[in-house]
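Subset of chains shown; positions unchanged.
Chain IDs A, B and C follow the sequence of writing; residue 1 opens each chain.
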Amino acid sequence: MFTRPLLVLLLLAFPLSTIAQSDELDAFVGDWVFRINSDPTPQRVALLVKEDSVRGRVYGTPFSGVLDTGMLTFDVGGYTWAGTLSENRLTGQLIDPDGDTFAWSADRYQPPAAPRTFVHEPTNYHRLLSSRAEPALRIFPGDTVRTTTVDAAGWSTGGYRERGNRVTEGGNPLTGPFYIEGTLPGDVLAVSLQRVRLNRNWAYSGDAVMSNVLDASYIRDREVEGNLVQWTLEDGFARLTEPTTALADYKVALTPFLGSIAVVPGDGVTPSSRDSGPYGGNMEYAEIREGATVYLPVSEEGAYLYLGDGHAVQGDGELTGDALETSMELLFTVDVQRYRFRSVPRVETPESIASVGIAGSLDLAIQEATSDMARWLESDYGLSSTETALVFGTAVEYDIPDVVRPWVSVAIKISKSVLAQINQ
Amino acid sequence: MFTRPLLVLLLLAFPLSTIAQSDELDAFVGDWVFRINSDPTPQRVALLVKEDSVRGRVYGTPFSGVLDTGMLTFDVGGYTWAGTLSENRLTGQLIDPDGDTFAWSADRYQPPAAPRTFVHEPTNYHRLLSSRAEPALRIFPGDTVRTTTVDAAGWSTGGYRERGNRVTEGGNPLTGPFYIEGTLPGDVLAVSLQRVRLNRNWAYSGDAVMSNVLDASYIRDREVEGNLVQWTLEDGFARLTEPTTALADYKVALTPFLGSIAVVPGDGVTPSSRDSGPYGGNMEYAEIREGATVYLPVSEEGAYLYLGDGHAVQGDGELTGDALETSMELLFTVDVQRYRFRSVPRVETPESIASVGIAGSLDLAIQEATSDMARWLESDYGLSSTETALVFGTAVEYDIPDVVRPWVSVAIKISKSVLAQINQ
Amino acid sequence: MFTRPLLVLLLLAFPLSTIAQSDELDAFVGDWVFRINSDPTPQRVALLVKEDSVRGRVYGTPFSGVLDTGMLTFDVGGYTWAGTLSENRLTGQLIDPDGDTFAWSADRYQPPAAPRTFVHEPTNYHRLLSSRAEPALRIFPGDTVRTTTVDAAGWSTGGYRERGNRVTEGGNPLTGPFYIEGTLPGDVLAVSLQRVRLNRNWAYSGDAVMSNVLDASYIRDREVEGNLVQWTLEDGFARLTEPTTALADYKVALTPFLGSIAVVPGDGVTPSSRDSGPYGGNMEYAEIREGATVYLPVSEEGAYLYLGDGHAVQGDGELTGDALETSMELLFTVDVQRYRFRSVPRVETPESIASVGIAGSLDLAIQEATSDMARWLESDYGLSSTETALVFGTAVEYDIPDVVRPWVSVAIKISKSVLAQINQ
């Protein structure tokens, strides 16, 4: 069987009859989260006061309601809703077209007066992306968090693989989860990475190429053991701590980024923090660096943001399975784009925008990435599909961030200098 | 059934008996191409004189021979060869281990005293990569050719789609073939592109994205017609000749390159010039530009080099099927690397080296590219497979040059600034 | 970063010194599950008495221990274990090669005297494969369970989509989980399906072909809505309840099977019951029918067996996303194969054996299936890799059970009449 289609209320305007006092109406004004008891998916409804009625908007479609002796009533697509207000909470009954009745309730969304900044010093880490984990913090859109991450093996700051330095078991332990108040399935969580910095002077990496990018005769002809290797991070470069003769002078410029950034995938599904998917995860994309904003499709209320797996440097594909794994210091701000219903992570940097297709093969991943970028140009830059093709034909770049099975990725990227030429 | 394995002569040294005069021996010195009548694949044998015997070398393995009353005799791996010399040609008999006899002959490789430069003004073009086509020129390694190419639709220099300007039918017509004397199956042809220049001020492109990089719902929701669009090439930029409002100011910097560079695939196989494979072909790789050297595995004697399909600009993947197609002016020099037995094209620019995997899916193409680059680092830079992994994990970049079916490509690239740090 | 390698104790024999009384020793005899406090993965150890010592076996490798004043001591691969026995429980200390100390304990595996049969009438169902769910039953290898499953939309027995008939929300609700005592990660759970029977006379199916098996022009040219269609199951055939004219006489023989059979994937990962993987899941393989035994790799202690998604009939691939979905009556027996360390589900019927590769593309799935079958022939039929190839070249069949993304499958099957010809 296949995925249950998202329940979308079809909302139709209807004539208004009874009139209430405006100050009574004003108590309804705001963003509400509606819950039908029999349905696990909450929905956001904006209630407004216009003249003498309560008017609403759900998924962009307006409707209007009647207030009569304290009870608000409205019809939407053949469903009749009736409810009463008590201290920022609406409760009532819903009658469906067959005459069946369901209980519902609604809570008002009440963000803080001004954005806040939190410091989170993690004491436990997570190897699963779960909405059952206790949130590290509950924050609102606009809030900022300063925190740290350990490396993929659970080592924190301090000397190379020092015993006391290992603060948690390996397996890509992540910091979080951060519960983002007011986010609902269908939203997009925007995470702006203000600081993505190294906080120690070493990293480790694998030293064998993943077999899934090698051909059979190469695999057959090499003895591969696969050990961990230490790198020293200094003066803006990574160098092998104990280099071979051939690589005695080998150094690569540090380009620190977050290997993993994720929300939970929805419906209680709980993947490993080593996995990736439309919800983000272990994306291994070097563009997820200081200055970037990552857009993740939200599938559970609260989003449940996890971050970690800092990389000091990484070639495309993360070909050794472990990049230059290290601990990090982070500062990020969250925001929410409501009801975008996307299925692909996006990354924006000062230089470019990118859609990241994540799938079971590169050939599928490129389809997801390219289609999302086409939709992005159409929705945000006002291009037709023909104009999109002309920009694609001249200015896209593909990246292959991650070839570590089972989920691999292809990113499509367009420079902002190109986008700046589009007349909107 | 599957591919016939390449016939490799196993060569063993053997004791020497009869002694001839050195000046008689000297007539044998040189590179020879041996042909057994029953076998279509010629082999290169270097004959030398050392002291008082003819010594040879095939695929790097030495053997030695006896000259007796004008007849040269030698044994290799149980096969006995005997032959006489007449005007740069050896002819004789070969006796196999079963006692069967085959005729053979050998011709001396005689390059010109100094490299030459040719001007080739094409009068016909090729939509097939065939070793049956009459060579445009027969040149030697070291020689240089100045020539031109028409665009993929057969239009040459002159105004946009002017009638007289179309010099040949469309379908990716290429210039060539250039027969490279002395190249044999197993060699690699190196083509150094000294000039890859635009020679007119317009290009055309497609205006629809290839469906194989789009998802089903995107495909279902758009009307796609797919027309050709004209671009004006001026002042270093491409601009739409008749832009839409949104793209009125849209311009992209010109980065002219050759979409197609190919040898023939071997055994008489004759692909379309629109196809690609281990032999190169319609590779659509933007790194194949002025200053680049392209290395193509040779599969037929003479290589049969074809060039064309100039692109003024192209995004990754050639997503519209037609890039900014235009005619070009070329200057290139050919060279040969003997008996490398490779199966993947390589591209070297002043900035980087790249292996281009070409296969039926991106997941296979990335294996071919990555394995070849691993072999490249091992053979030319002296790295172990572990050291190769460390460089891969930190410094490779993947490109996706071409997603036009049926053959797609992935390139793996390493910067020369990285390679310069390797101690050899 | 990549998967933590399975901790494998390297076990070495060592000389024996102190001698204890045999009746004291006898208390140790049996299968034990060892747990090191710092490691989440338990390990099975068989303790035996041989002459005057406690001897053990782990992963097939023997070791031996000393009993001195109630404390059992043994060395394995540089680790020294010491513990005391109290009521079927061993507790003690482990000293690693660095001298660090860890607590450990071990519990004796105590199966019932004889296999039992249970009847489980489910009251709740599961749309997640979770080891955090409360087990429906805790059973031992050898036990048998009689139970029922609802269809993928949550409808039980009774009339077509009757209100009261829907006993749970849709989304592939499964019966279970059944906790299998004494199963550990690395084992294989064998589920013998003695009854897989229809218990109602209707099914529903989808009526649109999944887009991932269609080409772009087919997708572009058809309007596809995708509705549910009812089928009547009678006299051994499925017929459309309200057929179109063309399909008025269309009927297909009923071949009832279980669409979903799964254990949990390990490490707390919790997939949707609609997904599939090495742990089984929504496999949609028609060979999983009455008379079949399904072998699933166990990744968490207790295995956590889930079953459901009955199909009355299904073509290969489950091309409409929903097969003929129906409720079912089941009778099955479980057994355990210890420490096989496999990563692919297997299915055995009276007619054939099959390995089911499940991956993100058919090209990967076929590799997993074929490699597993090769290992199967080598380990259970004693064939060399050459003999395996000869059987493969003449007698394998491939099935494509499931093309519903994101995980697709390829099965490789060999008839038992072929296997019967192999001399073992």
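Following the convention adopted for this analysis, a contact is a pair of C-beta atoms (placed from the backbone, for glycine too) under 8 Å apart; a residue touches a chain by one contact, two chains touch by 3 or more.
What you are looking at is a predicted structure, and each value in this text was computed from that prediction instead of being measured.
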| item | value |
| --- | --- |
| Subunit count for the whole complex, all chains sharing one sequence, 3 displayed | 4 |
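Methods note: only the chains that are shown with their structure count from here on.
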| item | value |
| --- | --- |
| Chain of greatest Cα-centre distance to chain C | B |
| Per-chain CA centroid nearest to the all-protein CA mean | A |
| Distance between the centres, which are taken as Cα means, of chain C and chain A, whole angstrom | 33 |
| Averaged-CA centre spacing for the pair chain B and chain A, given as whole angstrom | 45 |
| Interchain centroid distance [CA atoms averaged], chain B/chain C, Å | 51 |
| Per-residue overlap in chain A, given as positions that touch at least 2 other chains | 206, 322-323, 361, 363, 408 |
| Residues of chain B defined as touching chain A within the complex | 205-209, 212-215, 217-218, 222-224, 229, 238, 240, 244-252, 313-320, 322-324, 361-363, 366-368, 370-371, 374-375, 381-400, 403, 408, 410, 418, 421-424 |
| Residues of chain B that touch chain C when the two form their complex | 211-212, 214, 216-217, 219-220, 224, 361, 363-364 |
| Residues of chain C touching chain A in the complex | 1-4, 127-128, 130, 132, 152-153, 170-172, 206, 259, 267-272, 274-275, 282, 309, 321-322, 325, 359-361, 363-364, 404-408 |
